[in-house]
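With one protein chain held back, the other chains of the complex are shown just where they sit.
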Amino acid sequence: MITVHYFARLRELTGKGEESLDRAPMTVEELLNWAEETYPGFGKETIHVAVNEEYALKDDVIQAGDVCAFIPPVSGG
Amino acid sequence: MITVHYFARLRELTGKGEESLDRAPMTVEELLNWAEETYPGFGKETIHVAVNEEYALKDDVIQAGDVCAFIPPVSGG
Amino acid sequence: MKRYEIIDQPIDVQKYSDLVLHPAAGAVTVFTGHVREWTHGVRTLYLAYDAYVPMAEKKLAEIGAEMEAKWPGVQVAMAHRIGELKISDIAVVIAVSSPHRKAAYEANEYAIERIKEVVPIWKKEIWEDGEEWIGAQKKYPEKGSES
Partner (left out) sequence: MKRYEIIDQPIDVQKYSDLVLHPAAGAVTVFTGHVREWTHGVRTLYLAYDAYVPMAEKKLAEIGAEMEAKWPGVQVAMAHRIGELKISDIAVVIAVSSPHRKAAYEANEYAIERIKEVVPIWKKEIWEDGEEWIGAQKKYPEKGSES
């Protein structure tokens, strides 16, 4: 299982803060594609993925047990 | 009468915080020369003079009633 | 006392400047970012901040480590508040101490720029007639590029 977190706009779009996904292993790009298909308007072009609290690249592979988060453009400060 | 103030090193050198001088009118340069003669080691080369709380130039004339201060190199902050 | 934290309560600025003060520190700079009432002619009623808390605290600590490497001798403490904030509330505090002032200014400004780039925190502006999550559009990083 992969845990995925949603924040900010994505939390409102999906209506959830997190969920579990039984699709490991998969790449970051595949996770983004899955999200875009599952939640129309997800906007994957501008969203980064963090795997285990570190920014990941599109080719990186997500393993079972990993904790992922979708990171839309940040706006702290 | 001219009032003159002494601060920092000059307060210690002269042993006083201020005094009155019955020599108006005189230029800033004349005041510095008087101080150097009166208080050996005054060090007029590095000292500015403020007249009525504003930095004055050597040619500026000090009038009776003016309040002067010797300003050694500042070191606030 | 944590030097890098995300909190859901009002920020106590003094706490962070106290954390970085020590006998070799000649200069302390404290930056606070406040909720501004007007932005580009639009009146903000209040803001709401969301964060990925554990990653955000980790990223704040990484930025602090970058600063200590770039400006030897600086010490750093930073916090960002989440939840609903009203006008003039403090959203972020950055406290930097240094033996000399130049590094305290430079490192502090570096910190806020980095926070705005990499720390997973999001701001929602709430106006009289609407609301929106704020965030600049950014392309996905290529392999080897800085995230």
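Just so it is clear, A, B and C label the chains in written order, and each chain counts residues from 1 on its own.
The working rule: contacts are C-beta pairs under 8 Å (C-beta built on N, C-alpha and C of every residue); 3 or more make two chains touch, one makes a residue touch a chain.
Values in this document were obtained by computation on a predicted structure and should not be read as measured data.
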Chains in view that touch the one left out, judged over the entire complex: B, C
Touch list for chain B against the chain that is not drawn: 5, 7-9, 11-12, 45-48, 50, 53-55, 57-59, 69, 71-77
Sites on chain C contacted by the missing partner chain, in the whole complex: 13-14, 17, 21-38, 87-88, 99, 101, 104-105, 108-109, 112
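Following the convention adopted for this analysis, only the chains that are shown with their structure count from here on.
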Between chain A and chain C, centroid-to-centroid distance (C-alpha), Å: 24
Rounded Å distance, chain B centre to chain C centre (Cα mean): 49
Where chain A touches two or more other chains, by residue: none
